[in-house]
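In what follows, a single structure is set out as C-alpha cells and then discussed.
The complex appears here minus one protein chain, its other protein chains still in place.
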Amino acid sequence: MKKINLNKLKELFAYISEKSSLFLPIESANSINFGMYDEKAKVRLDVLKTSKSPKDLFFPQSETLYSCQSAKGKISIEPQALQNDEFVVFGMKNCDFAALEILDKVFLSEPVDTFYKARRDNATIVTLACARPSESCFCKAYGIDCAQGAGDVSAWIIGEYFYWCANTQKGVALLEKTAHLFEDADEADVESAKAQIRDIVAKMPLMSLDLKNWGKGKTAEKFDSPLWDELYKPCLACGTCTFVCPTCQCYDIKDYKAGEKVVRYRCWDSCMYSDFTMMAHGNNRTSQMQRFRQRFMHKLVYFPDNNDGVFSCTGCGRCVDKCPASLNIVKVIKAFDKEA
Amino acid sequence: MQRIGVFVCHCGSNIAATVDVKRVALAMLSENGVVFADDYQYMCSESGQLKIAQAVKEHNLTGLVICSCSPRMHEATFRKAAEKAGINPYMVEIANIREQCSWIHKDIEQATQKAIILARAAVAKVNLNSPLIAGKSPVKKRALVIGGGIAGIQTALDIADAGFEVDIVEKTPSIGGKMSQLDKTFPTLDCSACILTPKMVDCAAHEKITIFTYSEVENVSGFVGNFTVDIKKKARYVDSAKCTGCGLCQEKCPSKKALSEFNCGLSNRSAIYTPFAQAVPNVPVIDPLQCIKLKTGKCGLCEKVCAANAIDYTQKDEIITREYGAIVVATGFDVINLDNYDEYAYSQSKDVITSLELERIMNAAGPTKGHLERMSDGKAPKNIVFVQCVGSRCADNKGKSYCSKICCMYTAKHAMLIRDKYPDVNVSVFYIDVRTPGKNFDEFYRRAVEEYGVNYIKGQVGKVTPEPDGSLTVHGVDLIDGRQVKISADMVVLAAAIEPNASVRQLATQLTASIDTNNFLTEAHPKLRPVESPTAGVFLSGVCQGPKDIPETVSQAGAAAAKVIGLLAKNELTTNPCTAHSDELLCNGCSACANVCPYGAISYQDKEVNDHGIRETRRIAMVNTALCQGCGACTVTCPSGAMDLNGFSNKQIIAEVDAICR
Amino acid sequence: MQELKNRIKQLMEENVAQRALGWKKGEFGYDAQAAFFESTDELDDFVYNGFCGANLSKYMIEACKKEGRTIICLKPCDTYSFNQLLKEHRIQREKAYIIGVGCKGTLDISKIKANGIEGIVDIEGADMFSSENLLKIKTVYGDHELAYSDALLERCNCCKGKEHMIFDEIIGESADTVSADRFEQIEKIEQLTSIEKFEFFRNELSKCIRCNACRNACPACNCRKCVFDSDKFDSAQKANSDSFEEKMFHIIRAFHVAGRCTDCGECSRVCPQNIPLHLFNRKFIKDINMLYGDFSAGSNCEENCPLTSYSFDDAEPGKI
Amino acid sequence: MPMNSTESFAPKIVAFCCNWCSYAGADLAGSSRLAYPADVKIIKVPCSCRVNPMFILRAFEKGADGVIICGCHPGDCHYSTGNYYARRRMTLLFSMLEYIGIEKDRVRVEWVSAAEAVKFSETMNSFVLQIKNLGENVRLGDLRCKS
Partner (left out) sequence: MSECTCHKDYKLDTLVPQIGVITDITDETPDVKTFKVQALGGGKLFEHMPGQCAMLCVPGISEAMFSITSSPTNKEYQEFSIKKCGSLTNYLHEMNVGDQIAVRGPYGNHFPVEDELLSKDLLFIAGGIGLAPLRSVINYVLDNREKYGKVDILYGSRSKQDLVKLQEIETVWKNAKDVDVHLTIDNPQDDWDGHVGFVPSYLEELAFSNDRTVLVCGPPVMIKFVLQSLKKMGFSDDKIYTTFELRMKCGIGKCGRCNIGSKYVCKDGPVFRNDEIEELPNEY
C-alpha cells in the first residue's frame, strides 16, 4: 500500500500522461466524463459518477472498422489500425469495472472483437473506491463491493491522501514507474475507510434490492407477464439508458459516404430505438413494449442464461439518475417483486 | 443500378474550344453507373440524336446525361430523343457546360474541370432518377374571358368563331369598356362607337358567347384545362329575360343625382340606368345606393311603369359556377388617381380635366352633347393647354415609371379635332417627347403641328393656378428656349397615365398568375410568349399586360384567342410529372404542407395504413398531381421528409451536392 | 394535491373519462414519472408536486389511440404544447378532459444536487399547492434545507405565464416564478464573436451522445419517424461519428420545430448531458418575434406558423 | 488556409438556382459572356423554396466553402409565393449558422431575375471573393470527407 498527498496528484498525472495517455473524470461544459488528461483539464475525482460510463474508452460510441473504395466493380479495403499504444484509466468505479468484465464476456468470446481486445490489452485500470455512494447506487445487489478495489490497481481517497495498491502485473508496473512519488502507507487506514463506506452502503435505499426473482431460466415466467404492458408506458423510446449504461453493448454497423470512399463504422445502438430490429428481412419487435421488455429481459434473464447467472447490470444507477421519464431497472425489478 | 450513357456535345466550337470534351467523356467512364461515354459535334442535330438511339440500343442504357447547352434550350429535344430510343424521357439530365461553363471561362483546364464536376453531378442525379409518366387530364372546351372591353370582346369573338364556347365576365352593366367612352380614334379619326358597337352586337348575338355583365370572378380553382370558376352575378333588380330595353324606367326614375360613370362623372344619371345608349345588353341595372325604393322601401315608380314587369327588387347576388379549359384576362386599365398631382389643380378647378373626360365632352352623346364647353361655366374655351406625361415616365415614386404609350397620339388627335372644329381656339401642348412609332402615327402628329397649327412646347408644366376670373394660368418651362412660360388658359387637359385595373391584384392571386411591380400581369416570356401568363391555361389580352393602343390590343386579343383555341382544340393535356408526393408511412398529417401550397393541391384523408405491422388509421396528406405545379415548398416544410418531389427528390439534390463537393 | 386526486377519481367514477394521465411517485420523492391511471385504485400512487416536470401533452398522442376519453393534467406551459399538437392534428380535443393544474414552478434535481446534496432519501415541501417556500431534504449524509424558489428549473425562472391556454377545468393556484429575462442569455450569445459562438456551442454539443432524449421528449418533435431515423435525406444517423453530425442534428431539429416550439424546456430538462438545448429553440423564437412579430406557438390552435406564412416586406436573409 | 493565399485557394461553392429566374439569369450571363469564377457550380431547383436547410448543411458537411441560393425577386416567383417562404426559412437558418461554425458570409441569398445577367455574374464574383477572403471552411465539415 502506497500513498501520496492529494496536492501531489497533479504531479502524478503529469508523470503518467508523459508516458502514455491518461483518462480520468474531467469536467467540461458542466458535465463530467472520462476524458484525456492535459494540464488544463479540470480533474474531478471527487465526483461519484461520470455522466457516461467509461465503456467508451474500450467500446467507443463510434469507431471506424475500415474504409473502402469501389469503382467499376473493383473494391479495395483498408482496415482501420488497432489501438497500439498503452493507456491508463484512472478513477474508474468498481461498478464500472465490473461492467467491463461483463463486456469482456461479450467481446472477448469467440470470435474475439479485435478492436475491443486491443484496447483492453493496452489499458491499465486504476479503480477508485466510492467515498460517498449515492441513493441511486445498487451495486451491492450484484455483490459488488464499492469499498474494495478491483482492476489493475485499487485506490482510495482518505482524508488528505490518495492510497493505492496493485492487483495485477500491469498494476505493479504502474506502481513501480511512479514509485518515486509515493510513500509507504498503513493498510489499517484503508481498512477503516472501507468499513466506513460499507456502513453508508448499508443505509442506501436501493442497495438491498433483491434479485432472487431473476436470473437463469426465468424466460417463460417473465416474458408474458402483463406487467410489461404497464411498465413501458412512460418510456420515451430514447436511448439514454442504453447509452449511459456501462454494460449495454448493442451496436450498429453503418456506411458513411465520404466523397470517393466509403467509411464503414460501427456505433452504439439502442434496443430501445424503434428501428433497432428493423431489417430488410422484417422486424420482430414492432412495439415499444417489446423493445422495453427486451432490454430488461436481456439484462436480467437472457444474459444470465448464457453467462452462468451473471446479470448484465452492475447497479451503477446511471439509468436511475438519467432516464428522462424516471423509468429504470430498479422500478422494473420492484414492480415484479410486488407482483410476486 | 442504372446503365448510364454520357454524351458530351462540342456545340461546334462553342463548348469544344474551351472544354476538353474528350477528357470529360473519359472522366465520366469511371463514374458509378456510367457504361458509355462519347463526344460529338452537335448532339442536338439529327445525327447526334441518332447516336443516342444507337448507344441506348447497343449498351442497353437506362439513363442519359447530355453535357451540352442549357436545359432551357434543348432538354425537351433530348427528352424526345430518349423517348424515341425507348427510354423514359425523365431519365435524361443535362449538364449545362455551355452557358454555365465554356462561355464564361477562358482557361481550358479550369473549364474542363468544372465541366467534369457538372457532368458528375448530373450522373449522380440520373443514378437516382426514376421513370416518370406524365398524367393526362381532359380539357373542358370552354373559355372564360375576364373583362368585356375591346380586348375581351375581340378575344371572345375569335374563340367563338373557332367553334368554342366563351363566357365574358364584365364588371360593369355593359360590355364595351374604355373604347366605348372614346369619341374618335387615331390616326384615322373614325368614330369609336361606329366600329365598336357592331362587335358588341356580334358578341351578344353569337351563339357560342355568353355574356355575364355586372358580374365578377369570385373564386378560381383547378388548373389548365380544368378551371372551376365562381362568378358572382350582382343583383341587377331587373329581369334581363323580360326587359325590352324601352328606357321608360330611366326616364321616370326620380333619383337622378348619381354621377354617370360612363361620362366620367361629368353628368348625372338615374338610379336605374343603362350606362350608355348602345349598351349590350340593353338592360338597365338599379344602383342600390341611389334607388329610393331599395333604400327606403318607398317609390317603386320604375316597377309601375315597366310594361314588361321586369323590375324585381328582391333579386339577390347570385353565384354561378362554371368550368373552363382556359382563362383570358382582359381587365384593361384605369386612369390614375391624380391626387398626387395637385399642382395641376385638378381637384381645384372643373376646367382642369383628363383626356378621357375630354373624350366625353367631345362626344355627341356626352355631357355637353359634343359642344366644347368649360365644365365650370359652360363657356366656350379660347385657350386650351394640354399637359403630357402626367404620372407617366416618372423617375420618382409619385407616378408610374413607364410610358403610357397612347397619350401622345390621342393628344394630337384632340388638338387636331379642336382646331378643326373650333379654328379660333388656341391649342398648346406641353410635352417631354412626342412618341409616334406606329403606322401613320408620325404623319398624324405632323398634320397636327403643320396643318392645324397646334403649338407644341417641349417642356414641363410646373403649376396650374386657377385665377379669380375663372381662367387658369399655366406655369411651364420651354426647354428649347430655356425660358419660363406662362400661358393663360381657360381649359387644361391632363394626359394622365393609365394603370392596370385595380381588380387585377386580387384576380392575379386567384389565378396564381404573377404581376409585376406596376401590377401589369407578367408574360410567360417577354418576347416569345407575350400573351401567355406563366400559369398554364391563363392568357393575357390587352392593357392588363402593358400599355397599348386599340390596334395593338386587338391584335393581342387575337393572339390570345389563337393560343386558347390551340389549347381547347386538344382533347387532353399531359400534366407535369414532376409533382410532389407524400410517403404515407412518414406523414404526420400536420397540415404544414397544405399551408404553404400555392395551388391548394394538398388535401388530407383518414386512411388505414400498415406501418411495419402496425395497422392504424392516420390523417395523411394527398397531393392532387393535376393541381401540383412542382414548386417544392411543401417538401421543405415537411419535417419528417414525407413530402418529396419527383424529378427533384431530396436524395437527387443531395447526390448532386455530394458530387459537386467531392 | 388531494383535491386534484379526488377530482380525477370523481371524473373517472362518473365515467366522464376512462383513464387519467398524470404523474406517479417514484423511489426518492424527486423522480415522479408520467403515468396512465387506468382505474381509480391505481390513483393511490398519483402525485403532483414540483418534481412533476414532465410535460404530458405528447403522451396524449398515444392516449388518443385508446377507447374513450383521457383526463390529462396540464401545467400552464404544457397547455401550449397541447394546443400545438391539436393544431397539427396529432391529437383530438374530444379525446381529452383537460385539468389545468396550478403551478408554482417545477424543480430541478440537478440544481439541488449541485449544492452538494447527496444520498437523498426523501424530499418534503415540494407540494405544488402549498405556499411554503422550503424544501426539506433528507439524506443519508444528513438533512438539508433549500428554498423552493432556488431550485427551480431554468425554464420556470423565465416562465411564459401561468395562464392555461386550454382546459376544461382548473385546479390549484399558480404562482409567478419569473426572475429572469427569457432572452437574456440569447442576447449575450448574440454579442459574442463568430468564433466565440462556435466555441460555446461546440463545447456544449460535444457532450451530445445522440440518445435522442431531447427529440423524444419534445412535444413538437412528434414525427412518426424522424428524418434522422429514415433514409429520406440519406441522413439516418445513430451516433455522432463526426462532430459535424451532432451539430447537424440539433440545428435541423431546432429548425424543424421553429415556429412550433412552445419553449417548454423539456429538451434541456431531459438531456442526460445537461446541454442547454433550449437555447437553439429560443434563438429562433427571438428571431421570429423580432422579424415577424410576436408569436407564441400554442397560445391558440388557429394562428398560422410563421414559417408557413410570409409578408411581402419580410427581412432579407443574412441581414440580422 | 492562411489568408494570403487567396490566389491559390479554389473554394467549393454550391449555388442553388431556381429554374425560372436565376437559372435563366445564369444562362443569360453565359450567353452574354459575363464571366464569373469556375468555383461556382449550379444546382437547378424548381424554386428557391425547394432548398432544404439539409441541402445547405450537407454541402458544408461534404466540404463546401460557401453556399448561395438564388431565386426570383420577391413578388415575381413563378409559383407566386415560393421565394417568400424561402426568404423566411433562410433568414432564420442563417441567423443560427454561426452557432455551429459557419460564418455568416459563407451563405447568401440573392434574388436574380431571368434578365439580370449582370447581377448574376456580379453576385457570383463578389461571393467568390467573399469566400476567398474567409478561406477554407475549417470549422465545419466532416473530417471523413477531408482526408
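Which chain is which? They are A, B, C and D, in the order written, and residues in each are numbered from 1.
Definition applied: a contact is a pair of C-beta atoms (placed from the backbone, for glycine too) under 8 Å apart; a residue touches a chain by one contact, two chains touch by 3 or more.
All values derive from a computational prediction rather than experimental measurement.
Student: In the complete complex, the chain left out here touches which of the visible ones?
Tutor: A, B
Student: Sort through A:Glu27, A:Glu86, A:Asp145 or A:Asp252 and give me the one touching the missing partner chain.
Tutor: That would be A:Asp252, which touches the missing chain.
Student: Using the touch definition from the top, which of A:Arg119, A:Lys170, A:Arg266 or A:Lys331 touches the missing chain?
Tutor: Candidates A:Arg119, A:Lys170, A:Arg266 or A:Lys331; residue touching the omitted chain: A:Arg266.
Student: Please give every residue of subunit B in contact with the chain that is not shown.
Tutor: 1, 3
Student: Residue-wise, where is subunit A in contact with the chain that is not depicted?
Tutor: On the subunit A side, contact with the omitted chain comes from 65-66, 68-70, 73-79, 81-82, 106-107, 111, 113-115, 219-220, 223-224, 249-253, 255, 257, 262, 264, 266, 269, 271, 276-277, 279-285, 290, 294, 297-298, 301-302, 305-306.
Following the convention adopted for this analysis, only the chains that are shown with their structure count from here on.
Student: In terms of C-beta pairs in contact, which of B-C and C-D ranks higher?
Tutor: C-D
Student: List the centre-to-centre spacing of subunit C and subunit D in whole Å, with centres computed as mean CA coordinates.
Tutor: So the centroids are 37 Å from each other.
Student: Find the geometric centre of each of subunit A and subunit B from their Cα atoms only, then give the gap between the two centres in Å, rounded to an integer.
Tutor: Measuring from centre to centre gives 71 Å for this pair.
Student: For subunit A and subunit C, let me know how many angstrom lie between their CA-based centres, rounded off.
Tutor: 30
Student: Among the residues of subunit C, pick out those that touch two or more other chains and give their numbers.
Tutor: 225, 227, 233-234, 241-242, 307-308
Student: Mark out which residues of subunit D touch at least two other chains, giving numbers and ranges.
Tutor: 52-54, 58, 62-63, 75, 81, 85, 89, 142, 144-145
Student: Which residues of subunit D touch subunit A once you look at their complex with the stated criterion?
Tutor: 62-63, 142, 144-145, 147
Student: Touching residues of subunit D toward subunit B in the complex: what are they?
Tutor: 12, 14, 20, 23-24, 26-27, 29-31, 33-36, 38, 41-47, 49-55, 58-59, 62-64, 75-82, 85, 89, 121, 145
Student: Under the stated contact criterion, what part of subunit C meets subunit B in this complex?
Tutor: 65, 87-90, 222-227, 230, 232-234, 256-257, 304-305, 307-309
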